[in-house]
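For this depiction, one protein chain was excluded, whereas all remaining protein chains were kept in their positions.
Take a look at chain A:
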Amino acid sequence: MTARGILSRRELLGAGVAGVGLMALGGCGPSPQRRPAAASSGAGAIRVASMAASTKDTLDPAKGAMATDYVRHYMLYSGLTSIDDDSLRPRPALAESFDSDDRITWHFRLRRGVRFHDGAPLTSADVVHSLRRHNDPAVASKIAAIAAQFAEVRADGRYGVTIRLTGANADLPTLLAQAQFLIVKAGQDHPDGTGTGAYRLAQFEPGVRTLVVRNREYWIPGRPHLEQVELIAIPDETSRVNALLSGDVHAIHAINPHSLPRIEASGTCEAVVTPSSLYTNLIMRQDHLPTSSPDFVQAVKHMLDRPLINRALFRNTAMLGNDQPVAPVMPYFNRELPQTVLDLDRARWHVRRGGLNGLRLPLYCSPAATGSVDMASILQEYGSQVGLEFAVNRVPADGYWSTHWMRHAMTFGNNNPRPTADLVFSLFFQSNAEWNESGWKNERFDRLLTEARGEADEVRRGELYGEMQRLVHDRCGIAIPVFISLCDGYDKRLKGIKPIPLGGFMGYRFAEFARWED
């Protein structure tokens, strides 16, 4: 009896473990029966799980900070412009047209007949209010730094808005498509979800869920296709994947590439991999020794095994990086730049020339910067082969950005996809930028940045950005091993999904395009 007790328990456990193993190997056939979309209502009601939710969740687009916020805000509100496909070019949205002669003063003509969810018509007053509030410190806008370039925002009649910038910026229409610039109702200091978006708010409980229903008077005829979307968050990745496979949710955000085989083997779900300009980078401070030595920087760049990082950390879903922040999917990517490859002889030569042999240096990594812990271990291994000794310091994610990031000679950063090359360069590479991660100073780069921002000629602009990428690639103390792709999972009955490189979930806007087909 006792023996049988053990046996049956072992068998049970064994069966469970075998089940996991089989699923991982893709050996299990798809489950024959599937649950219908959201048990409570009819077809076209879906449940979507994002990665994180907390009491920070907000209905205020200006405060949006996480994927869950962006998805919610894009469902409820619309922007002046929008980015609808992988060309990443801005298209007119609430603004039916926009133009500028000098890229300093911009005129936007608003679409007429657009109504907020409460029936009020959209006018220039709403747009002026929505844009001006970013410059009020009390609003605590996430993009106050970008909005600081608005010298003046004024109404130009009932359906016209004029924005005057502090300096020329050809990217303004792209910037205005960002989630934080979505248009809220005039007079609302704390937006309550009343927007002009494809869905109306039915229920909002911070940290728990957001429920929206189709807006039948949406200003784009024929959209959206879903009746109801329930947005929740499942922070635990395994639980999120399980919820998709069991049919409890119909779309999930941010899958670990190592879970992709489980999803592909299910037969009922599929993964969508979005190439993006998200990257985790190694920062070598230019105001510390020895990281300021050009030989040190070159040695490190040549001892990064990029294909290994791509394979081991990201199951080959990532794109190789070339130590500059413009990803191959972005406009103005410089194709002529030679790819830096693993070259230990060259790294050794740089180490010897710089007199760095036998150097011992702490390297700070954290789960806060995706993949940095593994990257640090790989670097440590190759470092020992070229005569550099890296001491890997793994620090907790909590508080990493305020206490470690950029504060030691070698740390890791993690930068989200930005919609324009200008934005990533001005935020992280301009000499006087607050997050000039490596602390490098390059006058020519700064000059090119300002010039490119106001340049109207696309070809010339491409050349300028091309040269800036070369400067960063050659001189900057930043190593970018790979651009990380974003993996989402969908129920196969959800159609109309395609990658938009700005972020997962079709640049957070999938709810507008998705259809449900049984």
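As a convention for this text, contacts are C-beta pairs under 8 Å (C-beta built on N, C-alpha and C of every residue); 3 or more make two chains touch, one makes a residue touch a chain; residues count from 1.
Operating definition for what follows: contacts and distances are computed from a predicted model.
S.K.: According to its UniProt record, what is the protein name of the omitted chain, chosen from "Aminomethyl-transferring glycine dehydrogenase subunit GcvPA", "Rhodanese domain-containing protein", "Peptide ABC transporter permease" or "Sarcosine oxidase subunit alpha"?
M.R.: "Peptide ABC transporter permease"
S.K.: Considering the whole complex, which of A:162, A:242 or A:377 touches the chain not shown?
M.R.: Selected residue, touching the omitted chain: A:242.
S.K.: I'm checking contacts with the chain that's been left out. Which of A:145, A:359 or A:392 qualifies?
M.R.: A:145
S.K.: Please give every residue of chain A in contact with the chain that is not shown.
M.R.: 1-2, 5-6, 9, 13, 16, 19-20, 23, 28, 31, 33-35, 39, 49, 54-57, 65, 137-138, 140-145, 205-209, 232-236, 238-239, 242-243, 245-249, 398-399, 401-403, 435
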